[in-house]
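See below for the structure under consideration.
Apart from one protein chain that is not included, each protein chain of the complex appears where it belongs.
Right after this comes chain A.
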Amino acid sequence: MITELTQQTTLPKHLLDFQSWSRKHIEDLFETAKLMQEVLSRPVKKVPALTGFTVATVFFENSTRTRLSFELAARRMSADVLSFSAATSSLAKGESYKDTLLTLDAMGIDAYVIRTDAAGVPYQAVRWLGKPIINAGDGWRAHPTQALLDAFSLLERLGSLEGRKIAIVGDILHSRVARSNAELLPMLGAEVWLCGPATLLPSGLPKVTMTTHLHEALRDADAVMALRLQRERMDKGLLPSLPEYVAGYQITQERLGWAKPGAPLLHPGPMNRDVELEGTLADAAQSLIERQVANGQAVRMAVLYHLLVGRKSA
């Protein structure tokens, strides 16, 4: 089945955000992800597609879940994986991102998966390295594979996103997941509503609607996504208290009733149970949360495949 993949169109060289990606690119990628799902359903979940390639996961910010998902995705396609994680404290000692990446590059890397707590490092890496770069989350800027797996999971459940109202609720201002979804979902025809406390809403994101009123955001929504709330927002004075947030923005069974019947519920994880969501909702039939994790594998396999092999055939 892997041979069919070489018919795909050329994708951009990197996955930093969706600025240089078209709807066609995304749809091609999702076709591949479906084939990857098939691989993952086999008893032996491994194909030789990336034999001989080395993928480096470079995590300047910790995220075990995302790192494991990428590494497993690479290994299931027989790539070698070099795993590098460094607390930013080691950077403070004087070695620059550039030095770190160039050192790894000397070891013969074919593609980089980079995560940092500050916007921009994967973009800088593009200037320093001539290799495909996948942004695995950079500060508040972008987390494109998360948005891809969200969209893929939504498509699986809803069939099409054309004209669908999707509500994203929580700390939008500090969310790379929200930014990436706000770029990707409208490309696929969806109508995105971003909702959260006024102090946690940016202004001026294109092609989305902003509201501070949860009812407006959730009313007749086709899907609802809750974002992780970090406790430091309270320390910085952006939110009065956790109970205040819960009162205004927690997704409860009752509030989910404002959305269309059976509207799927998503969360990028890790979840604070009983903060962003009423605890039991995570395990309800409407919840796509586990499906998101499983699809993350298939989507990341597709991304790696396209950036490393798919481009060559074009």
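Quick note on the criterion: contacts are C-beta pairs under 8 Å (C-beta built on N, C-alpha and C of every residue); 3 or more make two chains touch, one makes a residue touch a chain; residues count from 1.
As a convention for this text, contacts and distances are computed from a predicted model.
Considering only "4Fe-4S dicluster domain", "HypC/HybG/HupF family hydrogenase formation chaperone", "NADH-quinone oxidoreductase subunit I" or "Dihydroorotase", the record for the omitted chain gives "Dihydroorotase", by its UniProt protein name. For the chain missing from the display, the contacting residue among A:99, A:162, A:220 or A:290 is A:99, taking the whole complex into account.
Checked against the full complex, the one of A:187, A:205 or A:246 touching the unshown chain is A:205.
When the full complex is taken into account, the listed residue touching the unshown chain is A:119, out of A:104, A:119, A:158 or A:309. Residue-level contact of chain A with the missing chain is found at 88, 91, 94-99, 116-121, 123-124, 127, 138-142, 173, 176, 179, 202-206.
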